[in-house]
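Every protein chain except one is present and positioned as in the full complex.
By written order: A and B. Residues from 1 in each chain.
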Amino acid sequence: MTADLKLEKLHSELPEAPEPKGVYKPVIILDNLVYVSGHGPNRVDGTQFTGKVGQEVDKDFGKLAARQVGLTILATLKKNLGSLNRVKRVVKVLGMVNAHPDFEEHPYVINGCSELFAEIWGAELGIGVRSAVGMGSLPGRITVEIEAVFELV
Amino acid sequence: MTADLKLEKLHSELPEAPEPKGVYKPVIILDNLVYVSGHGPNRVDGTQFTGKVGQEVDKDFGKLAARQVGLTILATLKKNLGSLNRVKRVVKVLGMVNAHPDFEEHPYVINGCSELFAEIWGAELGIGVRSAVGMGSLPGRITVEIEAVFELV
Partner (left out) sequence: MTADLKLEKLHSELPEAPEPKGVYKPVIILDNLVYVSGHGPNRVDGTQFTGKVGQEVDKDFGKLAARQVGLTILATLKKNLGSLNRVKRVVKVLGMVNAHPDFEEHPYVINGCSELFAEIWGAELGIGVRSAVGMGSLPGRITVEIEAVFELV
């Protein structure tokens, strides 16, 4: 089954591909790689998941936020590539959690995005290298921000 | 107009290309890419922009600091490449703001660097993908640190 069909089967509605909120592009394609800007957890209704994990929100809210970042990245890929089928594999994910200084479960949170990508492109090609770390602060107090690199078919 | 001429027209004096303060190189050239180490906001007089945004300094100071990081990166590129004309385009910027945990306007701050790059290489090729995020702390309490990847002509 193709990545586009798998996305359909998830019945997860994608948010709008976000317009840049600053001087940057959502994606850059260079040779066989797609570089994707840091994305936030945009909901379909235009709001975002906000709040610091381990302070105003818990790790399960954080994991849902990370999945929503993944959906937002999928929306950007679909808009810019035309189809998720053009992605061969996930290369690299930098998962940044807006967390209290004592929070310790960043991998659990970022799995929300990584599990989504594995559903779309499979357990072999849908999983890349990753760092899951805690930021001091994030734009608009969003709960998670993720940047990524994908390889094209 | 070439990138070097645009830089001249800005009348922005570049700081010295900084010597590494640790065990790293300022740039690595690999195939058609230039990887640039994290740079700080070095002034021409050898001092740096310091202080946490949203605590000791405000977002406009932060934006000036980010522009100064951009100028410091330009100094490093000029020293290592000979000319800014050898850069084809900005690929990727990781903009790290030394911010109070409640700060929310990282994109506004990092635009200080991104707008400079857009002035030098144009609105199409001078703008790449980006993440603009808040760090818990930065070396020497500098206000902004930025690492970047450029594509060569």
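We adopt the following convention: contacts are C-beta pairs under 8 Å (C-beta built on N, C-alpha and C of every residue); 3 or more make two chains touch, one makes a residue touch a chain.
Everything quoted here is computed from the prediction, not taken from an experiment.
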{"item": "Contact residue for the chain not shown (choose from B:Val27, B:Leu64, B:Leu81 or B:Leu125)", "value": "B:Val27"}
{"item": "In subunit A, positions touching the absent partner", "value": "32, 54, 91-94, 97, 99-108, 110-111, 114-115, 118, 127-137, 151"}
{"item": "Absent chain, residues of subunit B that touch it", "value": "21-28, 30-31, 35-38, 52, 94, 96, 101, 134-141, 145, 147"}
